[in-house]
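Can you keep this structure in mind? I'll have questions shortly.
Heads up, one of the protein chains got dropped from this complex, but the rest are sitting where they should.
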Amino acid sequence: MADVALRKAMPADRSELLRWLRDYGVYGGVVALLLFNIAFTEHFVSSENFRTQAIQVAPILIVALGMALAIGSEGVDLSVGSVMALSTSLLSLYMGYGIWVALFVVIIGGAAVGLVNGSLIAFIGVQPIVATLALMVGARGLALVLLPQLKDVHDPAMASLGSGDFAGIPYVVYIAAGLAVAVGFTVRRTTFGRQLLAIGDSRPAAKLAGLPVRRVLITVYVLSGILAAIAGFLATARLSASDPTALGDLMELSAITAVVVGGTPLSGGRVRIGGTVAGAVLIQLLTATLIKHDLPPSWTQIAQAVVIVLAVYVARERGKR
Amino acid sequence: GCAKSEEDADSGADSAKDSAQNGQEVADGGSSETCTAKAYGAEKLDLKGATVGFSQSEKEANPFRIAETASIKAEAKKRGVKLLTANAQSKFSKQISDVQDLIAKGADLIVIAPLNSDGWEPVLKSAAAKKIPIVTIDRKINATPCKDYVSFIGSDFTEQGKRAADQMIKATGGKGEIAILLGTPGNNVTTERTKGFTDRLKEKAPGLKVVFKQTGEFARGKGQSVTEQLIQSKPEITGIYAENDEMGLGAVNALKGAGKQPGDVKIVTIDGTKSAVQRIVDKWIYGVVESNPRFGPLAFQTLDAFTKGSEVRQEIVIKDGAYNEANAEADLGKAY
Amino acid sequence: MTSPPEVLAVRGLTRRFPGVLALDDVSFTARAGEVHALVGENGAGKSTLIKVLTGVHQPDEGELRYLGEPAAFGTPLAAQHAGISTIYQEVNLIPLMSVARNLFLGREPRTRFGLIDFTRMHREADRALRDYGVRVDVRQPLRTLGVGAQQMVALARAVSVDARVVIMDEPTSSLEPREVETLFGVIRRLRDQGIAVVYVSHRLDELYAVCDTVTVLRDGRSVHTGPLAETGRVELVSLMLGRSLGDVRKEGVTGFSGAHEAGREPVLSAENLTRRHELHGVSLEIHPGEVLGLGGLLGSGRTETAKAIAGALPLGAGRVTVAGVPLRSGSTPAAIRAGISLLPEDRKSEGIVPGLSVRENIALACLPRMSRMGLVSEARIDEVVDTYVKRLRIKASSPHQKVGELSGGNQQKVLLARWLAMHPKVLLLDEPTRGIDVGAKAEVQKLIDELADDGLGVLLVCSDIEELIEGSDRVVVLREGSVVGELSGDDVTEDELMRALATAAEEQTGDGPGGPDKSTGDPSGPSDPSDPSDPSDPSDEEVTAHG
Partner (left out) sequence: MREDASGTKATGGTGGTGGTGGTGGTKDDGNAGGGAAASAPPAAYEPEPGAGRGERLSALFQQHGALVALVVLTAIASLSFDSFATGGNFENMAVSSAFLAVVALGMTFVIITGGIDLSVGSVFVLGGVLAAWGSQYGTLVALLLPLVVCGLIGLVNGLLIAKAGLAPFIVTLASMLGARGIMLNVTDEGAKTYLVDKGAFFAKLGQGKLLGIGAPVWITVVLFVVGAVVLRRTRFGQHVYAVGGNEDAAALMGAPVARTKITVYVLSGLLAGLAGTLNAAWLASGVTILGFGMELDAIAAVVIGGTLLSGGLGFVSGSLVGVLLLKVIQNVINQIGSLDSAYQQVVSGAFLVVVIVAQTWLGKRRQML
C-alpha cells in the first residue's frame, strides 16, 4: 500500500482498439488516401507529384503549428490568414533592403499582431475567438493599406526559396519540418510547453499554482503570429508576388481543421504535433485528390465536409459526453 | 454612335494616362434601343454640380477594380461632379445597403458595378421611388432597362469567352486537351465566360476536349496550386484557358516550376493587365482577351447625355481589344 | 425486528473504468425509513456506486432493483423521475444561474400560459432556503455564494423533490457545525417520513449521530454491512483500511500530536488586509514551526484571507511580509517565490489540472526549478514525483494516470505533493482534509505536524472544529472579514472557540439589518448558536484522539 497501488489491469479489448484508432486514426486516413490515389489517380506516384504536395502543404502546416499552440491553451487564432497577408505586404515593402531585412520585418509584424491578440486575451480577458476575429478584420485591412494591390516580387533569393531544393527536397519542406520538430520539442520538453497545457486544461488552477499565465498566453499568440508570418513569407516566395487580397484567405479554417483532425481537442490541455502534421497532410491530399479527379466545386465541398466529420469522429475523446 | 468619337477626343486631350491610352470604344453589339429621361421618368438636371453615387463591388485590390474606380473618380473630378463612393468588399448584401445608403445620402445619379446580376429588387425600388437614374457598368443587372435602370455599359462576357476560344483554337490548331481555370463559383462572369468558351469550342473545334475544370477563384495563388495539381495528373495537357489574368499568371508560375518551356502549354486569359500582356511578350501566354475597366468617361458621358434629355442606348457594349504575339509588345502601354 | 422494505438494491454490481476496477461485485440495499451510511477510503468506490445507482454510469455487470422491480436508469433524469434524489460529491449546480433557478431547474412553477412564474419561484425559493438557514437574495447568481451555502442549496434542491430515496455524497465536507446540525434535522425528518437515505461521509462522528446501518466499501468491494450501533469506531476504521483492529488502535485516527516549538520571529505577517465587502483590515502573524488555525463561521472570510496572503486576490489595502520582505500584492508567482504555498479550498476547479497526469500535476508549480534554460529535466521530476507519491501514499494506477480520474482524497494528496515539492516557508491549507478518508486524514494531519516540526509556518483553515483545535497551536477567529479574537496556549479548546464564535454571532445581531447578507449566523436561524458542539461531541471513546 505504501507504493503506487496498481489497480487490477483491464483486459485489452475493444476500448484499446478505439483508443488506438483515436490516437492513430489520422495516420490511417493519410494512408487510406494515399492508397486510393495510388490505385485510382493517374501519374500519382511520381517524385514530382509528391514534391508538389509537400510544397503546397508547407504553409498550411506552419500555420497549423501555431494554431495547435493556441488551441492547446484553450484558445484559437482566427487572425492567421490576415497575418499572412500582412506579412506579404510588409515583405514587398521591405524587399528593397534585402531578403533578411524583409524577413525580419515580416516576423516583427507577425509578432506584433500576436502581441495585440495575446494582450487582449491575457490582460483584458477578451475571449480568443473574438479578439482574433477583430484582428483578422483589422490586419487584412492594414495589409491592403500598406500594399493596395498585388505586386510582383522579383528577387532571385526569394525565387530559389520558393522553388529551389536541396538533395531533391524543396527548401520549404525542410523549413516546415524543422519548425514542426521545434514546436513539438517546445510542447514536450520545455517549461513553457508544460505550462501551456496546464493553462489550457484549467486556467484557475494554473493561476493558483503560480504559473505565469499571462506571459504564457501572450507567448502563444506571438508564436502563432510569427509562424503565420513565416508561412506568408514562404507563400509569397512561391507565388513570386505579394497578393494581400487573396493570400491566406480562409487559412484559419484549414489550419484549425488540420489541428483538430490531428487529434488535438478544441477544449485545450493537449497538443499533438505529430497529429497536426498528419492532419495537414490529410487535408492537402484530400484537396489534391478532389482536384485531380476534377470534381465540380459542389462535390468538392461536400466531400471535404464528410471527410472532416469522419476524421474527427474517429479521433474524438471517448467517454467525454 | 456619335458619343464615342467625342469621348475619345475628350480623353485624348486629357493628360490622364489611362484614358488617353485606352479609352473605351463602343461596339456594335447589344440592343439598339434607347432611353430618355422622359421615358424613364427622371427629371432633367445639370450633371455639373450633381451628386453621383458610385458603388464598387470588390476591394480595389486587383488591377481591374483599381483601374475602374480610378477612372470613375478621375472623370468625376474632371467634370466637377460630387462623387460619393461605397465599396461592398465582395459582400453582396453589403452592396445592396451601400446603394441604399448612397440614395439616402442624396445621390442624384447612381453608377453601380454590380457584384451579381440578380437580387437588385430592393435597390431598384428605392431608386424608382426617388426616380434616380441608375447606370450599371461591367456587369448587367437582370431587370428592365429604361424602367428599372437607364443603361448598361460593359463588355459581353459570353463574347469574351468566345473570343478566348477562338484564340485557343488558333493556338492549338483545334486539337488536344485543355483545362479551364474557372472563376469564383456562382459569379456571373465565371458562368458567362465559361459558357461562351465551351459553346464556341463545340461549334468550331470539336477536336478540343475540355478535360479539367477547376476553380482558381480569380486569384493567382489558387490558380497556381490548381495548375500544379493539373500538370502532375495530366502532363499531356495542350492548353489552359484562365478566366482572368491572375489565374493565368498563376498557371505560368506553376508551369515554370514544373520545368516547362514557354509555349509548351498554350495559355489564353481574359482581362488585359500589364503583367499578363508582358507574359505574351515573354511567350508564356498565347493570347489575352481584353476586358476594359476604364468606364469613367463613357459612364459620365452617358449620364450627361441622359440628364440633358437626349437619347442614350440601353445597352452600351464596349469593344474589347485583344492581345497576341502580333500586338503585345506594341500595345503593352495600353494594358492596365 | 423485521427490517423495513427494500427500496433500492443492487447485487453483484461491477463497474470498470479504463485501467481501474472501480466496483467489484458490490451489493447494497437501501431501506425505507433508514439512514444508510456508505463508508470507505478515498477511491473505495462510494461515489461510483452512487453514480451507478442514479443513472450517471451504467453497470458493467449486476442487477439493480428499485421498489422490488428490476430497474435500469439510463440518465440521471430517469432516476430523478423515478424518485431518487441525489446530492453528488462536489457541488453540481450551475454557477451562473440564479439561486432560485438552480433550486427549481426542471420543475419551475408555471403560470396559466405555461410560462415560468418567477414571482412564485423567487418566493418559494426564498422560503425553502430560509428553512435551511440560508438567507440570500435568491435572484443572485449562485456563484456569489460560498461553497457551504451552495451545498445547502443543493441540499434544499434534493430534498424538495418528492423522493423515495435521497442520496447524499459527502454533503457536509464544506459545512459548519451549525449547518451540519440543520442537515441532520432534515435527515431525521426524511427518515421519519419513511424515505430511504444514503449518506456518505468521512466524518465518523456524523455517522454515529444520524445513521442506522452501515456498508463499508474497500477497493471496490463491499466488505461489511450491518447496524452501525453494533460496529465500533475502531472496527469501522479497520474495516475501511483493511488493517487489523490492533494496528488501528495503536495508530489512532487523528494524526495530530500536540504543540510545537514556534520560532520567535514571525515568518509571515499580514497587516491590515482589506478587500471591499470581504476583508476589513485582517492582521495576523505566522511563526516558523507553528500551526495557526483560522476559525470562523461560513463566509467569515477565511478563504479570502488565505487567498489574499497567497496573492491570488488583489488587495484594496494592506500588505504581506515574508521574512521581513514585503510582497508585491496580487501576484501569485511573487508569493510563491517568497515561499508561500496555498492549497485552495475548491480542489476541483482551482486545484487540480484534471487532464494532466499525476506526475505533471505534482511537478506543475516547481517546473521552473526542475528545468534548466527552459528545458525540463525529466529525471528530476521523476525523483520528486516518486518521493511524494510514496510519502503521501498517493493511489493511482500509475504516475501517468490523469488526475481527473482519481478519487477526491487522492487528488488532494496530489495537490499537497505539488506544494511540498516547492519546499515552502509558509503553507496555507484551506480545508486540507476536506473529503479525505480517515486514514488519509490522519496521514495529512501527521504531515502537517511534521512540517511544523521542520520549521514551516502553517495556516490551517478547517471547518471541523475538533480538527482545528487539535491541529492548531494558536487560533485567530474571524467574523465578517475582521479578526474578532485570538486563542492561544491553554485557551485553544473547543469550548473557547465555540464561545468566541457565539459572541461573534451575537455581536452580529447587534449590527441590525444593515449587516451583510452573507452570514448564516442569523439568530432566527433554525438552531441555537451553542448547538453545533453536539455533533463533535465524541460519542464513542474507543479511539483516542492522540496517538
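Chains here go by letter, A, B and C, matching the order in which they are written, and residues are numbered from 1 within each.
As a convention for this text, contacts are C-beta pairs under 8 Å (C-beta built on N, C-alpha and C of every residue); 3 or more make two chains touch, one makes a residue touch a chain.
Since the structure is predicted, the reported quantities are computational estimates derived from the model, not experimental observations.
Chemist: For the unseen chain, which displayed partners does it touch in the full complex?
Modeler: Hidden chain contacts in the full assembly come out as A, B, C.
Chemist: Which listed residue, A:34, A:93, A:115 or A:133, touches the chain dropped from view?
Modeler: Once the missing chain is taken into account, the touching residue is A:133.
Chemist: Which is it among A:37, A:236, A:284 or A:300 that touches the chain not included here?
Modeler: A:300
Chemist: Which parts of subunit A face the unshown chain closely enough to count as touching?
Modeler: 76, 120, 124-127, 129-131, 133-142, 144-145, 148, 253, 256-257, 260, 265-267, 296-306, 308-309, 312-313, 316-317, 320-321
Chemist: Provide the residue numbers of subunit B that touch the chain removed from this figure.
Modeler: Interface residues of subunit B facing the absent chain: 56, 59-61, 84-87, 89-94, 96-98, 100-106, 115-122, 125-126, 142, 184-187, 190-191, 194-195.
Chemist: For subunit C, which positions touch the chain that isn't shown here?
Modeler: Within subunit C, the residues touching the omitted chain are 56, 75-77, 80-81, 86, 88, 92-98, 101-102, 105-106, 108, 114-119, 121-123, 126, 130, 135-141, 157, 276-277, 513-514, 516-517.
Rule of thumb we're sticking to: only the chains that are shown with their structure count from here on.
Chemist: Identify the chain whose mean C-alpha position lies nearest to the mean of all protein C-alpha atoms shown.
Modeler: A
Chemist: Suppose each chain is reduced to the average of its Cα coordinates; what separation in Å results between subunit A and subunit C?
Modeler: Distance between chain centres: 43 Å.
Chemist: Just give me the whole-number Å value for how far the CA centre of subunit A lies from that of subunit B.
Modeler: Inter-chain centre distance comes to 37 Å.
Chemist: Residue numbers of subunit A touching subunit B in their complex, please.
Modeler: Where subunit A meets subunit B, its residues are 41-44, 46, 48-49, 52, 55-56, 144, 148-150, 152, 163, 235, 238-241, 243-247, 249, 288, 291-292, 294, 296-297.
Chemist: Provide the residue numbers of subunit B that touch subunit A in the complex, in ascending order.
Modeler: Where subunit B meets subunit A, its residues are 59-63, 66, 185, 211-215, 217, 219-222, 224-226, 228-230, 232-235, 246, 249-250, 253, 257-258, 275.
Chemist: Show which residues of subunit A lie in contact with subunit C when the two form their complex.
Modeler: 1-10, 15, 19, 189-192, 194-195, 197-198, 201-202, 204-212, 269-270
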